[in-house]
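All protein chains of the complex are present and in place, except for one that has been dropped.
The chains carry the letters A, B and C, assigned in the order they are written, with residues numbered from 1 in each.
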Amino acid sequence: MAESQAQLALEQNMARKGTRKWLNEIIFGTETSVGRRFDIFLIWAILISVVLVVLVSIEYVRVRFGGILFFWEWFFTGLFTIEYLLRIYCAINRRSYIFSFYGIVDFITVLPSYLALAFTGASYLMVIRLLRVLRIFRILKLARYLQDSNMLVRSLWQARRRILIFYAVVLVLCTIFGSVMFLVEGPRHGFTSIPKSVYWTIVTITTVGYGDLTPQTIIGQAIAALTMLIGYSIIVVPTGIVSAELAAEIFKGKITVNPCHNCGRSGHDADADFCKVCGYKLNEVK
Amino acid sequence: MAESQAQLALEQNMARKGTRKWLNEIIFGTETSVGRRFDIFLIWAILISVVLVVLVSIEYVRVRFGGILFFWEWFFTGLFTIEYLLRIYCAINRRSYIFSFYGIVDFITVLPSYLALAFTGASYLMVIRLLRVLRIFRILKLARYLQDSNMLVRSLWQARRRILIFYAVVLVLCTIFGSVMFLVEGPRHGFTSIPKSVYWTIVTITTVGYGDLTPQTIIGQAIAALTMLIGYSIIVVPTGIVSAELAAEIFKGKITVNPCHNCGRSGHDADADFCKVCGYKLNEVK
Amino acid sequence: MAESQAQLALEQNMARKGTRKWLNEIIFGTETSVGRRFDIFLIWAILISVVLVVLVSIEYVRVRFGGILFFWEWFFTGLFTIEYLLRIYCAINRRSYIFSFYGIVDFITVLPSYLALAFTGASYLMVIRLLRVLRIFRILKLARYLQDSNMLVRSLWQARRRILIFYAVVLVLCTIFGSVMFLVEGPRHGFTSIPKSVYWTIVTITTVGYGDLTPQTIIGQAIAALTMLIGYSIIVVPTGIVSAELAAEIFKGKITVNPCHNCGRSGHDADADFCKVCGYKLNEVK
Partner (left out) sequence: MAESQAQLALEQNMARKGTRKWLNEIIFGTETSVGRRFDIFLIWAILISVVLVVLVSIEYVRVRFGGILFFWEWFFTGLFTIEYLLRIYCAINRRSYIFSFYGIVDFITVLPSYLALAFTGASYLMVIRLLRVLRIFRILKLARYLQDSNMLVRSLWQARRRILIFYAVVLVLCTIFGSVMFLVEGPRHGFTSIPKSVYWTIVTITTVGYGDLTPQTIIGQAIAALTMLIGYSIIVVPTGIVSAELAAEIFKGKITVNPCHNCGRSGHDADADFCKVCGYKLNEVK
């Protein structure tokens, strides 16, 4: 009797374990067709919920369809809450999931709607809107599904130092040019402070050029013209860096793989006769 | 008698077939000088009819030269209608032509003027203008005559995945930045909804910067500056991708494989007469 | 006596010929130090005369220093007139100089000031200004002195077909997008005609974005956003083309010259053992 009870407990335990493993494969896995379908379903749910938040922000829509949007808003909140709880339940290592990057993102994207309940009252609409917008970060989950971006990411990574130096130089230049413009144009022409002048410099140097702040004096316009020409030359540098890195990546990818039959090492040049690792004679490649 | 009649029918049939074949060579073919001249004539007719539509849209011109422009409008409509019918008549496989990409474009570009007849009345001018403008798509036919764009198209095609990922990332970023700006600036400063904020973000990130919507608060301006610098770095990525792909294409074009028949070494320059490794005479390459 | 007279005529003729040859070396030549100094003097004269035209256009300066600027204006006009006449006098083939590109430019840049004399009267100032400005084209002469731009020019030349195709595509797209915007926004929002809408499209697609014409409707803003993203991707293509061509040029320049001691042909690859033209054994290069 005790034995069969222990057996039952064990079986239940195993069944539970089985359920957890089965859920884990569906929710975290991407190898099985069920797991893949779950992920695709999740992407669609995320995209639709983001579209809802965007629609609610339009006054015309909010006034007319506020009720139904409110319902779906909570439907998706419920869905993502259940998903989050299931993820915790079936994670192999719960602690490491909860504090992992995606664990935190999952938590943050569920939170806003619930927080909105606490802050009812006069400023209700304002606050709930702010909290809802934060839910848009849920879209960041999409990054999980972008796996072909490896080459781009590697190119950017290899160029990270040069890009950082570049940004340091741009910021130094913007501060100097901004200060000079602040002195030349002054508050009379809208350049009310150095931060605002730096804002103008960035607007100019990136060639955005809103036109809300424009130099009015001749000297100011001359400095602005200089800022544009110099600034433009500098702002194009990252293009050059990324282009060059990407070109190197793409060329590397086009070199024949040409594997060695002795040591299995591939990546030899097209004109190599011997393996560069073990010195073994390579087979002829076309 | 019956024989000669059958003979006549056969001859007529053959003559008709001959006429169809002859028309087909003129209209669809580009090998014979007549066929080429027909194509060039067609391009000019298309360009002139587009210029007419453009001119009619200018009020000053419409008021003064409306009548004569109306006549030529219908002259070209007639011309393209006859051309379309002839294309159907002389196509080798009529069904496959009608439902091919160019068959549909040919049909759509003929349609508008006729549809304009049906919608007479008060809103006549508005509608006919709209329908006429659609005729501009006829210009797409020009694509037929651009055959040197192979390298460009191949470069873009090889980069299609990376470009798609890039656009996905840009849209995600625009939505997030747009939502943040919507919260920070709010309807008071013109950011009336998230879609409008996303519009502002795209205007900013592509460095267009109309200035119809500009951040007014200090925080908004700081986020805008960040958007520009980050956005700019991202928007230049496709330049890098296309540059790198084009470089690969151009380099490939400059290297002929050109193997040596003595030592098997390949990779000689296109203008090499002797193998650079063993000095053996290379075969002529085109 | 007759003999000595004939001798004198011959000598005078020779002297004249000598003077012409001497002048030709100074004015057209760039090999002798006198010829080079003449060219540098000419560049300075051109630059100063252009600065004068620019200064005269400023009302503040024209009112105060009109007289003295007028004098120098005519001083330089006289100088360039004498230079032009001397060029004709000492040109080896006068006809071919006068109708050469630079001959025509020299003539056109001298003309305006003289034409200004004929058109005195009420509209004097307006006309003379217009004619003066044309003198700025004299600066085009500077092109003569830019000889290091070979690589750039060659890169652009090799890319000319692709660049032309690119412009054709851009113009087709601008016309289509312009027409669509004309229909969507209409004259009420400033899009008064298709040419104006095409102007807006070019302003947008090149990311200039003045903001004098902006879409007001939601559909218009969506199309504008699309125009920016698509347009931007297209407008960066020439960068890619020119980058790739330049990269090919620069790489070619970096390949070791490595000349053959038998046939003198250089430009062999760094790993070549035999001359690719004559098959002769190449010397070892470091």
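Simple rule for what comes next: a contact is a pair of C-beta atoms (placed from the backbone, for glycine too) under 8 Å apart; a residue touches a chain by one contact, two chains touch by 3 or more.
Here the structure is a predicted model, which means the values were calculated and not measured.
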| item | value |
| --- | --- |
| Hidden-chain contact residue, picked from the options B:77, B:179 or B:207 | B:207 |
| Touch residues of chain B, complete complex, unshown partner | 207-211, 239, 243, 247 |
| Sites on chain A contacted by the missing partner chain, in the whole complex | 161-162, 165-166, 168-169, 172, 175-176, 179-180, 182-183, 187, 192-195, 198, 204, 207-211, 214, 218, 221-222, 224-225, 228-229, 232-233, 236-237, 239-241, 243-245, 247-248, 251, 268-269, 271-281 |
| Absent chain, residues of chain C that touch it | 50, 53-54, 57-59, 129-130, 133, 136-137, 139-140, 142, 146, 148-149, 151-152, 155, 163, 167, 170, 195-196, 198-199, 202-203, 206-212, 235-236, 238-239, 242-243, 245-247, 249-251, 254, 270-271, 284 |
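Note that in this section only the chains that are shown with their structure count from here on.
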| item | value |
| --- | --- |
| A-C or A-B - pair sharing over half of the B-C contact pairs | A-B |
| CA centroid of chain A to CA centroid of chain C, Å | 46 |
| Touching two or more other chains - residue numbers and ranges from chain A | 207-211, 239, 243, 247 |
